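Let me give you the structure first, and then I'll get to my questions.
Certain chains of the assembly are absent from this excerpt, and the rest are unmoved.
Chains here go by letter, A and B, matching the order in which they are written, and residues are numbered from 1 within each.
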Amino acid sequence: MSIADLPAPPLQLDAETLEGFIRAAFPELDVSVRVTALAPGHLRLRQPIARDHLRPGDTISGPTLMTLADTAMYLLVLAHIGLEPMAVTSHLSMDFLRRASGEVVLADAALLRLGRRTAVGHVLLRVEGDDAPVAAAQVTYALPPRA
Amino acid sequence: MSIADLPAPPLQLDAETLEGFIRAAFPELDVSVRVTALAPGHLRLRQPIARDHLRPGDTISGPTLMTLADTAMYLLVLAHIGLEPMAVTSHLSMDFLRRASGEVVLADAALLRLGRRTAVGHVLLRVEGDDAPVAAAQVTYALPPRA
């Protein structure tokens, strides 16, 4: 049994709606992220790396990876509960596994639990073209009361 | 891309050797755990639940789940580096997802990174007969110098 095989609730939103929402609601966010896969319980985010994501030695910075994991989990939650800007991160725990270097980072977010008050997910990050993960996160979102 | 598809190094030990080692080295551990699956990068541990694993209401206790996750990751690491009692947990982060109740808990441990000095893995725990996970952990082991 792995995270890829978990049962998941149905989707409420498609990738286009998610991308449109995040661009409207978070104009300060990097507009270059794209939702490149979406299925019940899973979402993939694709982040082209720009100059200001890098540290000396062309290492992709920790904050870039944490932000991407957080955003991937946020969009995965919204995909299942609908547009709800008031969902907020309550916990993020990230292991940095390898030096990250490359032109694109992919974040695969998987839903571990979608409850009434919280959602918990796992996010695996890697550089496009290399299967070895550069970071892994567990993220909890606190959810507002829903109908 | 999910944890189930990660590249992994070859195994050094089989399940019987792991079980024999842990029973000899940790006699105080619950002797009822069994390694029921083992492949490069993955190990499953099966824990029958006894009276002293339970809290009021027949809920499987948090310490039982944390111990099982830690043991599963320990054996997964040993399976890849050989019998090395000096590997020690340096970090364990667990999300408790649902009330756990049942007769057997399964822990699926997956290797995220096996480095020279540390190993990082993910462990998913569920009650036998129910696919919804009851807990998920990220665990880091500090490894002794190796040849």
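The criterion applied here is as follows: contacts are C-beta pairs under 8 Å (C-beta built on N, C-alpha and C of every residue); 3 or more make two chains touch, one makes a residue touch a chain.
Since this is a predicted model, take the numbers as computed values, not measurements.
A.B. asks: Just want to confirm the stoichiometry: 2 copies shown, so how many copies does the whole thing hold?
C.D. replies: Per the structure file, the complete homomer consists of 4 copies.
Throughout what follows, only the chains that are shown with their structure count from here on.
A.B. asks: Go ahead and note the Å separation of the Cα centroids belonging to chain A and chain B.
C.D. replies: 26
A.B. asks: If you look only at chain A, which of its residues touch chain B in the complex?
C.D. replies: Going by the criterion above, the answer is residues 1-7, 42, 44, 91, 93, 95, 97-98, 106, 108, 110, 112-113, 120, 122, 124, 126, 131-133, 136, 138, 140.
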